[in-house]
Each structure stands twice: as structure tokens, then as C-alpha cells.
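The structure appears right after this line, and notes come after that.
Here the complex is missing one protein chain, while the rest keep their positions.
Should a chain be cited, it is by its letter among A and B, assigned in written order, with residues numbered from 1 in that chain.
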Amino acid sequence: MSKTTMTRRGVLKTGAVAGAGVALPTIFTASSAAAYTNEPTGSSVTLGFNVPQTGPYADEGNDELLAQQLAVEHLNGEGDGGCLNTFTSKALKGNGILGKKVEFVTGDTQTKSDAARASAKSMIEKDGAIMINGGSSSGVAIAVQGLCQEAGVIFMAGLTHSNDTTGKDRKANGFRHFFNAYMSAAALAPILEKELGADRRAYHLTADYTWGWSQQESIAAATEAMGWETVNNVLTPLASTDFSSYIAPVLNSGADVLVLNHYGGNMVNSLTNAIQFGMMEKVVNNKDFKIVVPLYSELMAAGAGENIKGVFGSMNYNWQLQNEGSKQFVKSFGEKYGKPPSNSAQTCYAQTLLYADACERAGTFNPCGVAEALEGFEFDGLGNGKTMYRADDHQCFKDVLVVKGAENPTNQYDTLEIVEVTPAEQVTYAPNHPMFGGDEASLGTCNAG
Amino acid sequence: MLGLNKKDMTLLIAVAVLTMFAPFFLNPFPTDSAMAQFNAGYPDLMQRFVIFGIFAIGFNILFGLTGYLSFGHAAFLGVGSYAAVWIFKLFTYNVVPAILLAVIVAAVFSVLMGYVSLRRSGIYFSILTLAFAQMMFALAYSVLSNPKFNLTNGETGLQVYPNDPQMFHPEGMQDFPHLFGLYMNSTYTMNVGPWAFDFNTGYYLCAVVMLAVFYLAIRIFRSPFGMMLRAIKSNQTRLNYTGLNPRPYTLAAFVISGAYAGLAGGLMAAMDPLAGAERMQWTASGEVVLMTILGGTGTLIGPVLGAGFIKYFENIFSKINDAVLHQWFAFLPDGLEDFVVFIIHPFVGKGWHLTLGILFMLVVIFLPGGLVEGGQRIGKWIKNRGKSEDSDAGPKTEPAE
Partner (left out) sequence: MDAILLQILNGLDKGSAYALIALGLTLIFGTLGVVNFAHGALFMIGAFCAVTLQRFLSLSYQTVSETEKDFLGNPLKVETPYVESWFGPEIGASIIDWSTPLAILLAIPIMMLVGLIMERGLIKHFYKREHADQILVTFGLAIVLQEIVKYYFGANPIQTPAPDALSGVANLGAWFGLELAYPVWRIVYFCFAALVIFGVFAFLQFTTFGMVVRAGMADRETVGLLGINIDRRFTIMFAIAAAVAGLAGVMYAPINPPNYHMGMDFLVLSFVVVVVGGMGSLPGAVLAGFMLGILESFASTTWATTTIPGINQIIIYLVAIIVLLTRPRGLMGRKGVMEE
């Protein structure tokens, strides 16, 4: 088939149809006018903060938004400067980015891929956003990351824990500061072995979608490697509200550990149900029954209340960390909003600064330049300790926290206690790891629009 | 002309003018002004207006004419999108085969679902359609996206990967849906003074398609077939007594509206090559029901208005945050500014649902015929005002109805 003629004829035909309304003389693309998508020309630069503002994760999204606003303040030299004081890169001066004042637009992802893309598109097409930051689910992150790749802007993923985000769905324009399921498993396994022993029988309840599978696979692999047996893995519908019919069979299965591969409302309900069935008081195989929630968040801990006592899990960051960056960030955030930041808030804050810093170091807003500046970048002072953005898959490598529901919390915020700070080396994996798309996975090429 | 009477022709022309010049109408405010927040003339939202307009027009052919309230129409939109993205993945980025297949697949699904569901009427029919759609959603979200048989890619949504076969995708072409070389995302921005107007290829494709299917809808409404459907709505029993079997007619209406939904789904995938499972959820089916009722059930233009109304709120009001509010009211004294922002705050940004809910109630309470009735009332009011100015205090002869 000769495609050139097809194309030409197609153009003529379309021209005839379109001619009825408006003449479309030639094809213009947005990119033909500027060097790259949404090149900032005025005295300001616009960042897009795309977080869930309605639906079950609205509070999570709100926390992210607060952190991002704080970051914008600090970038513009307002407030106490926050982590600009502790950040190891000194490129940022508190005068905006590359001398341009930072402004932001916000959007609502509704935790739905479609809505998130619509909202990101409106920021890019209408408001001229040069980067998109935030989000609270892996599905959304991957969907928006794909969009940003097509549109030619930088995407900084918010809370996304699935291996796929920087695994088989990795994109040259997308970056992830948050940790992932593999890292959770790698950090948790040694602690679980130490605290619970090496001959445990685990029962998995897994949310039936991509992230759930990804996490279950990671945890099962890591725990089986140290000698645990996986008794069963039951997939639960995302829409479930009552988990009693999944919890009840656990008791008679001979398992002595329950792993809840759930997030958000699912996790709050499944854990509540598990406690209702008296699991934490059970003794099975002469061992105390234990529950593990591989991915924790402060809001889930708050939602689960007393039920999380003694339940193990992992986190990307916790405000109780005592390094300089963390102390500075908690102080800024706490004084402004009257509560400590959540770990997704920290991620969104750090990413905003990291993006700005990369622009400064690259001397341009061009996404390809920014991406290059971020790749392989090593830094400290943003709260997580020493961190590195790996060039191969745009995943941050840093310490992972293993946490436990506090037995005696003294206030409503220290419901989780840090058990161990697992060093970055221990959670590092090869970029072509089979759980991350293997050799086939590639970033593709950077798109500047 | 075109087999339409004068009134319908006027309507069609009005809709044509509105859609063709939408980039102007929807961007009334200069780009840098504070009111630019209310501009809706950017490609993505314009496309959405038109696509959901198509979806709602089709839904109205079933619901407005026959009175059968389907709560599962989003499923057809969903399968349409999946079909289109599969074409992109396997064969080519050209949108024509993708959209055609989307329509065909949706029509096939609607034949199956319609044939079974139409055995019942009233709320029993609604729940049957709901059940089918929810099953399809649940399967698409999880079971059909397992690694061994990944048909839908689940939560993330089906998208095109670089290693997909794309057999007829020529080298050197951009990786984006196109119509024989016209890329759907190509946009020409016209700057007129402080204003900027976006002319987007994808939007115009959608708009032309919408005009065509809108014309088709008018023809259906005015045809003997449309009459038949209305008869089913007004009294099905009587129709049975006259010896007519209404089932084939309702099934035809069901399939037509399913095909419209598939068309909308295919266009959606063509504008943005990703198909998410949430498109099939009951909330999405409920949304098109709301659009139709809100705009005016059984009217030609109502569903389009309803679709525009809801999408506008979803995309514009959700983006108004406190910073924007402060910017708007910066001219007020500080205390007053904070107070005004405090009052408006719950209704915008993350509170856009609240505004939408309140507006639903207000519209249905005060405008029983939906937005269309609002338009008619304004029209009548203007007409009457003109009259009273012409002939001083002429007696009102029009009846209240």
C-alpha cells in the first residue's frame, strides 16, 4: 500500500469536509511555535499539581496539595525556606526557578485514570503547566505518566507503589521519588524474619488489581526466600467493603501470618475485620498470630485506629525521622498546618524542590534538559537521607522504613513507630529485574513536545 | 432541506455554527485575565463536550423516545474504547478503522445485552442493564487484565506500548492517532490581541461526527420509527392490543443508542489512546442518565447541553483553588477578601461535587423540562418583552402551558 498517496488524499478529503465549517489550511502543532511544550515566556512558570480531591483519597490528596503549596512558597523565598536550607544542592536561591516566580494550578484526579488525564491535559493545554506532580494511585500515575510523555512535559509521580510505574511502564519523562513494592518486600523480609521467625505460614489477601498483584508477588518472593510458606493468596474485589468472608477462612487455614496487600479504605476495613475476628489474640502452630500490612500510610493508620497496634509495614518516609532535612521539613509543615506531614506529602514536597533544582542546574525548563539533570542525581537533605535518582529507570533509591503500629501512642500522630531504617543498598535491584519488565522495559526517548 | 422541516433545520444549523465556532465561544475571556479560569476552549474539554454530547444524544434515542431507562450504557462506551485501542495496538494509528470497529463491537454487545434485558420493562430492565454493565466493569478491572490474558490492562487502562505490533503503522509517523496523517493532537493557536483560540484537529473530527449523528438523531425522531418508539413509551399495552410487537423496535433503539455510545468511546480513544475500566462503572452510566435528564429528556438538543453542563463543572470548577479565589477578590479589602473566599471555598475546587449536586436539585425543581426548558423560558421572556415594547401593554393571549 502506498501510504503517501493515502495521506495526501486523506488530507484533501478532510479539507473538503472541514471546509464546510472552518478552513484548516495546514497542520500546525503546538510544538512548531515554541522550542518545547509550554515554554515559559513571561515572568512566571506554572507547575501542575494533580491530586485526588474527591473520592476516598481526598484527604491524602489534600495533604499532598498542602505540601506542594509549601514547596512553592519556599521556592519563591517565602516562609522559612524549609528544606532549601538543608538540601545538598545549592542551586536554588529562593527566587523562584531560573528567576521566574513559581505559580501553580491544581486539578482533581478523582483517583480515576480518565479523570486524572483530563485534569492533567487541562493543566497542560489551558494553563500551560510545565510539569505535573502528585497523585495517589499507581493506575493514575501510569496513565498520567503516559500522557506527559506524549505531551512533552515532566511527570513527577506522587504516591505510587506499584513496580510497574518505573518497571514495565517506565517513561523517559516520568520520575518517581516514592518507593515501590519490591523495595517494601526487600526491607520488610529481614525484619519479619528477625521478629517473627523464619518458619512462618503466610496467608495473603490481595486487592484484585495491578498494584495488589505487584505487591503480593514481591512480598511472596521475598518471604519465601527466607523460608516462609505461602499458604494461600486470595484476590479481593476493589469494591469490597466487608472482608469478613475473606478473613474467616484464614483462621482454619493453618496460617500464622496474615498479609494484607490492601491500600486505603480496603486496608482499613480488612484490618478492622481481622481484628474483629480476634486474630491478634490467636495462637497458631504455637506462635502468636501476626498481621503484616506491607504499605502503610499515616491516613490509613488514622483510619484503622487502635487496630494497627503491633502490625508491621513499610513506609517511604515518616515525620519521626531525625535527620536534618526531615526535622526542617516537619518544622515548616507543622508550623504552617498544625500537623505533621504524611509520607505522600513529603514525596510531593521533595519532588517539587527536586524538579526546580534540576531546572536550575540544567539552566532550562526543557523537559529533556531537566530529565538529564535528574538522571543519576545524588542528593541529601530532603528528609529521606542520601538519595539517588537512577538513570536507567528514573526510580529514587533511598532508605526504606520498616514501621510498626505503636503500642502506646502518646498523641494522635505517633501511631506508627520506626522499627528499622533499611539502607538503600539492601533494597536496590537491577534495572532489568524480571518484576520490572525485564530486558524489554525501556524508558524510550525523552519528548519535549 | 436534507429532509428536515424548517424548525429542525434551524436547530441543526444553530448546532453546526455553535460547534464550528466553539473555540471562539468557549474562550470569551482574554488569556491573562482573572476570568480566564472560566474559559473552556482548550482542546481536551472541547473534545469531551462533543464526545459526551454524542453519548447523550444516543442515550436519549433510547430513553427519551421509548422511556426505557438503561443503567448500563457506559459499558458500550467502554467496549468501544477498548476496541479502538486494540486497533491502535495491533494495526494502525489511523482512527477510521478504530472508530468503525468501536461502533461495531458496541453494537454487537448491545444486541446481546438488549435482547436479554428487553424481556423486562421498567425498573427490572434498568437493573438488568446495570447488572450486565457492572459485571463487565468488574471483569475488565481485574479478571481480564491478568498477565496470562491481558485484554484490558485493568486499573491502568489499555494503552499502546512501543513493542506492540502495529502492523500498518508506517515508520516515521508520530505515535499518535491520526486521520490519514492529520494528527488528532495537532492544534493551531490563533492569537488575537490578548485572546488565544485553539483549533484542534481532533475536536473538529469529533464535531463533524457529532453533527452527522445529530442529524441522524433528528431524522430518527421525526421518522415513523420514532413515532413507534414514542408510542411504546406512552402505552405499550395498547400497542400490543393493536397487534404490533414492540420488542423489535425497542431492540433497534437500544442497539442504535449502544452504537452511539460505542462511537463516543471510539472517539474518546482516538483523542487520547487510553481506555480505562472506570469508563464502564455504574457511576459513568449514571452520569449519562443525569446528563440526559438535566438537559431535557426527549428533546433533541437537551442531552448535549446536559453533557456540556456536567463536563464543564467537572473540569473547570474542580480547578478553582484558594489561590485563584484570592486572586479574583484581591481588589477587596483584606478582611472582606478572606471572608468572601471563605464563603466560596466549599463550593469550588475539591467541593465541586457539592455545587454540582445543588445545581442538579435546582434545575430539576425549577425547570421540570431540564435546561432546554430554561432556554425556552428565556426565549419566551425575550419575545414577550419585545412584544410589550412594541405594543404597549398588549393583553397576554398565550396560555400558561
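Basically, a contact is a pair of C-beta atoms (placed from the backbone, for glycine too) under 8 Å apart; a residue touches a chain by one contact, two chains touch by 3 or more.
It should be emphasised that the depicted structure is a prediction, and the values quoted were computed from it without experimental measurement.
> Taking the whole complex into account, name the chains on display that the unshown chain touches.
The chain that is not shown is in contact with A, B.
> Would you indicate which residue among A:Ser245, A:Asn285 or A:Gln426 is in contact with the undisplayed chain?
With A:Ser245, A:Asn285 or A:Gln426 as choices, the missing chain is touched by A:Ser245.
> Out of A:Asp208, A:Glu360, A:Asp399 or A:Glu420, which residue would touch the omitted chain in the full complex?
From the options A:Asp208, A:Glu360, A:Asp399 or A:Glu420, the contact with the absent chain belongs to A:Asp208.
> From the listed residues A:Thr236, A:Thr352, A:Gln395 or A:Asn447, report the one that touches the chain absent from this view.
A:Thr236
> For subunit B, enumerate the residues touching the unshown chain of the complex.
Spelled out for subunit B, the touching residues are 63, 67, 69, 116, 119-124, 127-128, 130-132, 134-135, 138-139, 141-143, 146, 236, 282, 286, 289-290, 293-294, 297, 346, 351, 353-354, 356-361, 363-365, 368.
> In the whole complex, what residues of subunit A lie against the chain that is missing from view?
On the subunit A side, contact with the omitted chain comes from 55-59, 208, 232, 234-237, 239, 241-242, 244-246, 248-249, 251-252, 265, 268-269, 272-273, 276-278, 281, 299, 302-307, 319, 330-331, 334-335, 340, 410-411, 413-414.
One rule holds for everything that comes next: only the chains that are shown with their structure count from here on.
> Indicate the whole-number Å distance between the mean C-alpha point of subunit A and the mean C-alpha point of subunit B.
Subunit A and subunit B have C-alpha centres separated by 32 Å.
> Where on subunit A does subunit B make contact in their complex?
The touching residues are 1, 3, 6-11, 13-14, 17-18, 20-22, 24, 27-30, 33, 53-54, 58, 61-62, 65, 69, 104-108, 112-115, 117-119, 121-123, 125-127, 137-139, 142-143, 146-147, 150, 164, 169, 208-211, 213, 235, 237-239, 440, 442, 444.
> Note which residues of subunit B are touching subunit A in the complex, please.
16, 19-21, 39, 42-45, 48, 138, 141-143, 145-147, 153-157, 159, 162-163, 168, 170, 175-176, 179-183, 185-189, 198-199, 201, 204, 207-208, 272, 274, 276, 278-279, 314-315, 318-319, 321, 323, 349-350, 352-353
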